[in-house]
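For this view, one protein chain was removed and the others were kept in their places.
Moving on to chain A:
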Amino acid sequence: TVSTKILRKKRAELSYLHHSLQQTSTNESLTAEERTIHDRTLLEVRDSDHHIQWKVQFILGNSSRQISQCRNSIQGKILLTDELGYVCERKDLLVNGCCNVNAPSSSQYVCKSCLANGCCSVYEYCVSCCLQPDKQPLLEHFLNRAAEGLQNLFTAVEDHFELCLAKCRTSSQSVQHENTYRNPQAKYCYGESPPELLPI
């Protein structure tokens, strides 16, 4: 039955095995360490020759455009952001998916909880802040330099709203040691840099 018990910590077994049974030098473990660092680097490396073919359509002009149906951020526990950049409580969401702009809880382009590095504590505020028209150059700059590991995602987004929904999500850029956030407080980032690295 031991054979079926392969723990998640598979590498653990290996190096453990080396240590306790075979008394191999730590070289092998170091190799493993080096290799994972290499793997990691692959994900983050920015190939200067490589540009992802993004196709995001930014909507120019002012924010007062009228639409009859809104997409919104769907997932929120309490808040939602619609594609016009309004954040509102779920109870103030209209049937057409838009925030009721007249509700007291609604406001547009909210950057509440967002830090100077473009990382926010609340996902919905991150999306709303990202939708602000003046964030377009920042987003374009990001798209032009996006890491290869994010290529699949950011070549598929089609407009400003989808881009902000996707950009604000936690991703490979959000973690340290894989299972810990770099910054558990401000982890939703519309900006280019990853969240600030806090000590565990």
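General observations
FYI, contacts are C-beta pairs under 8 Å (C-beta built on N, C-alpha and C of every residue); 3 or more make two chains touch, one makes a residue touch a chain; residues count from 1.
To be clear about the criterion, contacts and distances are computed from a predicted model.
Look at the chain that isn't drawn here: its UniProt entry, checked against "Large ribosomal subunit protein mL46", "Beta-hexosaminidase", "Membrane-bound transcription factor site-1 protease" or "Amidohydrolase-related domain-containing protein", names it "Membrane-bound transcription factor site-1 protease".
The chain that is not drawn here is touched, among residues A:V101, A:L115 or A:L153, by A:L153. Where chain A meets the omitted chain, the residues involved are 1-17, 19-21, 23, 29-30, 32-33, 36-37, 39-40, 42-43, 74-78, 90-91, 93-95, 149-150, 152-153, 156-157, 162, 165-166, 169-172, 174-175, 177-181, 184, 200.
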